[in-house]
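Every protein chain except one is present and positioned as in the full complex.
When the chains are written out, they are named A, B and C in that same order, and each has its own residue count from 1.
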Amino acid sequence: MSGATGSKLHTMRDAIAAHVHDGDTVAIEGFTHCISFAAGHEIIRQKRRNLTLARMTPDLIYDQMVAAGCAKKLIFSWLGNPGVGSLHAIRRRTEPSALAPGESLLEVEEYSHHGMVGRYVAGAHRLPFYPLRSYSESDLPAANPLIRQVESPYGDGKIWAVPPLNPDVAIIHAQRADAEGNVQMWGLLGCQKEAAFAAKRVIAVVEEIVPTETIRADPNRTIVPGLIVNAVVHEPFGAHPSYVQGAYDRDNAFYREWDAISREAAATDEWLREWVYEVPDRAAYIAKMDAARLRALRPTPAPSGSVDYGDYR
Amino acid sequence: MSGATGSKLHTMRDAIAAHVHDGDTVAIEGFTHCISFAAGHEIIRQKRRNLTLARMTPDLIYDQMVAAGCAKKLIFSWLGNPGVGSLHAIRRRTEPSALAPGESLLEVEEYSHHGMVGRYVAGAHRLPFYPLRSYSESDLPAANPLIRQVESPYGDGKIWAVPPLNPDVAIIHAQRADAEGNVQMWGLLGCQKEAAFAAKRVIAVVEEIVPTETIRADPNRTIVPGLIVNAVVHEPFGAHPSYVQGAYDRDNAFYREWDAISREAAATDEWLREWVYEVPDRAAYIAKMDAARLRALRPTPAPSGSVDYGDYR
Amino acid sequence: MSAPKGPEATPNELMVVAAARALEGRRVCFVGVGLPNIAVNLAKRTIAPQMELVYEAGVFGASPARLPLSIGDPTIVTGSTATVSMHDLFGLYLQGGRIDVGFLGGAQIDRFGNLNTTVIGDYAAPKTRLPGSGGACEIAINAKEIMVIMRQSKRSFVERLDFRTSPGHLDGAAHAERVRHDEGWLSAGPTVVVTDLAVYGFDADGEMTLRTLHPGATLDAVRESIGWKIRIPTGDVPTTPPPSAEELRLIREELDPTGAYV
Partner (left out) sequence: MSAPKGPEATPNELMVVAAARALEGRRVCFVGVGLPNIAVNLAKRTIAPQMELVYEAGVFGASPARLPLSIGDPTIVTGSTATVSMHDLFGLYLQGGRIDVGFLGGAQIDRFGNLNTTVIGDYAAPKTRLPGSGGACEIAINAKEIMVIMRQSKRSFVERLDFRTSPGHLDGAAHAERVRHDEGWLSAGPTVVVTDLAVYGFDADGEMTLRTLHPGATLDAVRESIGWKIRIPTGDVPTTPPPSAEELRLIREELDPTGAYV
């Protein structure tokens, strides 16, 4: 009685080649947790151009993609290196005084966190807008004319609204999926589910491919069904230097190192050469990493425990 | 480092006495699954009057509460005995030809399922309305003037809306909670979370009280935090004849039996006398039930399996 | 396949089998309570094994081990691929446009496939209070295609609905097309109506039209149980292909062994 429709397993190279095109709006989501650096690096290697990059927090991955020349525009709500400071490559494309000769300013379209979440929710629910209580007396609506007001039909005044965001492709990382693309995740959920449902195409990248029976044993853990997933990529350690709850820790040292690397365009280019362009895939990236550093990121176990769904026949 | 604030454990009698008052809007939620019949029966025993009863599916529990004279109004989206047929006690209060002498018609305020869900969501998110794509060319908005239209601020026309619902008290049943009221649930989630966050007061009724450590071992399983819960009631088998995933099955035979019982007001009253008024509490209800019937409702185990959150220090 | 072991197929069995067969080729089906539940589960066991069953209670990819009485039965949860809140089910799955076909029934249907599940008589003082919309109103608007399964009679196939709960082709295809476009409906409206006597489709005007007569049913019986002059194509009306032995076995032995539904 399985609804199996066949495997969607692909390599990252094939998944990016098939589903990410020049000019696309791309959302590599994951709030601090489960950011698919592996997908971002493959997009850099495949030299995609003129992308609109949407993410609540562009994080290092969009700093790297901007440095590599993939982006024409950013849609975001918080533009920094979390816990460290600035995203220097992006600053060089957003501050006129820092712009290199021949470079143009990135377009920016910014919201608050709740606004970005609401944009994905509206996109996923096929709503023309998402209402929220924010922006009142802030300069954000003046800076972004897509933040508007809507009149309540119950006579209680106006509320703020953001428009739907429907990326051409959403790329989410998670702990596990089956080969059909039923994705399960725990820890910080960010807006992986909302971004995936809002997108026209979905690439799901996971630490582990599990049998469908594992998914079906705990259906409340599923955040995204295979129905909306176009490609499943098995990419262990694919979120580094971000992290995967229970699998590995955030590489905070790298987030600090990037601050130094990214302050100069030349050092940034050199890092991209060494760790992205000259690395064919994520397996090679891992092989190139210091093994002791990797080991140190593994947490000790903290099991959730099992619950009983009951067999009803 | 626990945020423990002390136990909120109470008997059902005390929880209802403290938190359900005459004239309140009460939402005993749970979509087929996890309906707190124990709470409904205690409300009947305590003779609450003039309640506005909100539920997506009034189900047998509101049929019983209406028969017992607790209600002046129903807010709902589907008014039937699921899989069986009509709710006869409610029909006797909604069809003029069936009305007993001296009885008045119940007020009814009806939506669709998505509309009822949206009412709780708007209430829980403190939104003045919830927008949805429904009701177009239906007679429902004419029947219920609270279903209105709202103009999108993005020039793409109107969409339908429902107003927030903020019950005075929400009563939810679930598999387990700790004594502080952190509630975990699996299986059909219905709108337990949304109803609880929308309500001014919350009573959480559970099959099992577990140590806080059990909750904290799987924080993604928590649907409602103790922060918003006023009383926790430990009431095993408190959802019968509804069911609790993994604990016991829906008593479909009783749902069919109720069809016959409820067709006549006298038989309904007699059932209420025997199974509600003359039963002091849920423990006595269970003791009175046929033990073999109870045993037959227990499913064989179907474990979810455990996942790893990782210990990060 | 061997011949059916039991008696000849009943009208209800003919209805369930015809409805199940109408699902051929559909991928994602929103399952309603009662007869649709049996029809969809029969289709999944026969001509549509790849079909994903979606229950409005919050289940995607259900594999029920028994036929659920209600659409919120625990057997639809255990072994499903995703069990989600109703907010997600109605918002992400249905309104989000992920449902290929929704099954509806009703107390009344009109020639354009509009449905009433709310009241018989006046809304404020009804003769009969029916269950209401449930998810039907939004299913009619947001599922890409609607199929209807209901027994036919002059009380249920009516010239004029007492209450329009769920829109079909409105006052006809032209009106429906305009509204669908203006209001962003995903639904193409009802395409199939399966009854205990026949299978109907909708013509270019959006009006119900006889497609096939069940074995044993007559044109007179059809006409006498419909409250308007039903469109019947010229020439011979084909007969609905009869149930196979395997379909009857599945209904009688697996899906409804106690005969509670069919």
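Quick note on the criterion: a contact is a pair of C-beta atoms (placed from the backbone, for glycine too) under 8 Å apart; a residue touches a chain by one contact, two chains touch by 3 or more.
Since the model is a prediction, treat every value here as computed from it, not as a measurement.
Here is the thing to keep in mind: the chain we left out touches A, B in the whole complex. Residue-wise, the contact with the chain that is not shown comes from A:133, picked out of A:49, A:133 or A:288. Across the entire complex, the residue among A:37, A:62, A:76 or A:285 in touch with the chain not shown is A:76. Contact with the omitted chain, checked across A:91, A:200 or A:234, is made by A:91. The missing chain, though absent from the display, is touched by one residue of A:13, A:73, A:113 or A:234; that residue is A:113. Hidden from this view is one chain, which touches chain A at 31-33, 56-57, 76-80, 82-84, 86, 90-91, 94-97, 105, 110-114, 117, 121, 132-140, 143, 157, 186-191, 193-194, 243, 245, 249-250, 252, 255, 299, 302. Within the entire complex, the positions of chain B that touch the omitted partner chain are 1-5, 124-127, 182, 193, 197, 212, 215-217, 219-220, 222, 225-228, 309-313.
Definition applied: only the chains that are shown with their structure count from here on.
Of all chains, the one whose mean C-alpha position sits at the greatest distance from that of chain A is C.
Between chain A and chain C, the centres computed from C-alpha atoms are 40 Å apart.
With centres taken as mean Cα positions, chain C sits 29 Å from chain B. Distance from the chain A centre to the chain B centre is 37 Å, each centre being the mean of its Cα atoms.
Residue positions of chain B touching 2 or more other chains: 132-133, 157, 186-187, 189, 245, 249, 299, 302. In chain C, the residues that reach two or more other chains under the touch definition are 59, 73-74, 77-79, 83-84, 91, 95, 184.
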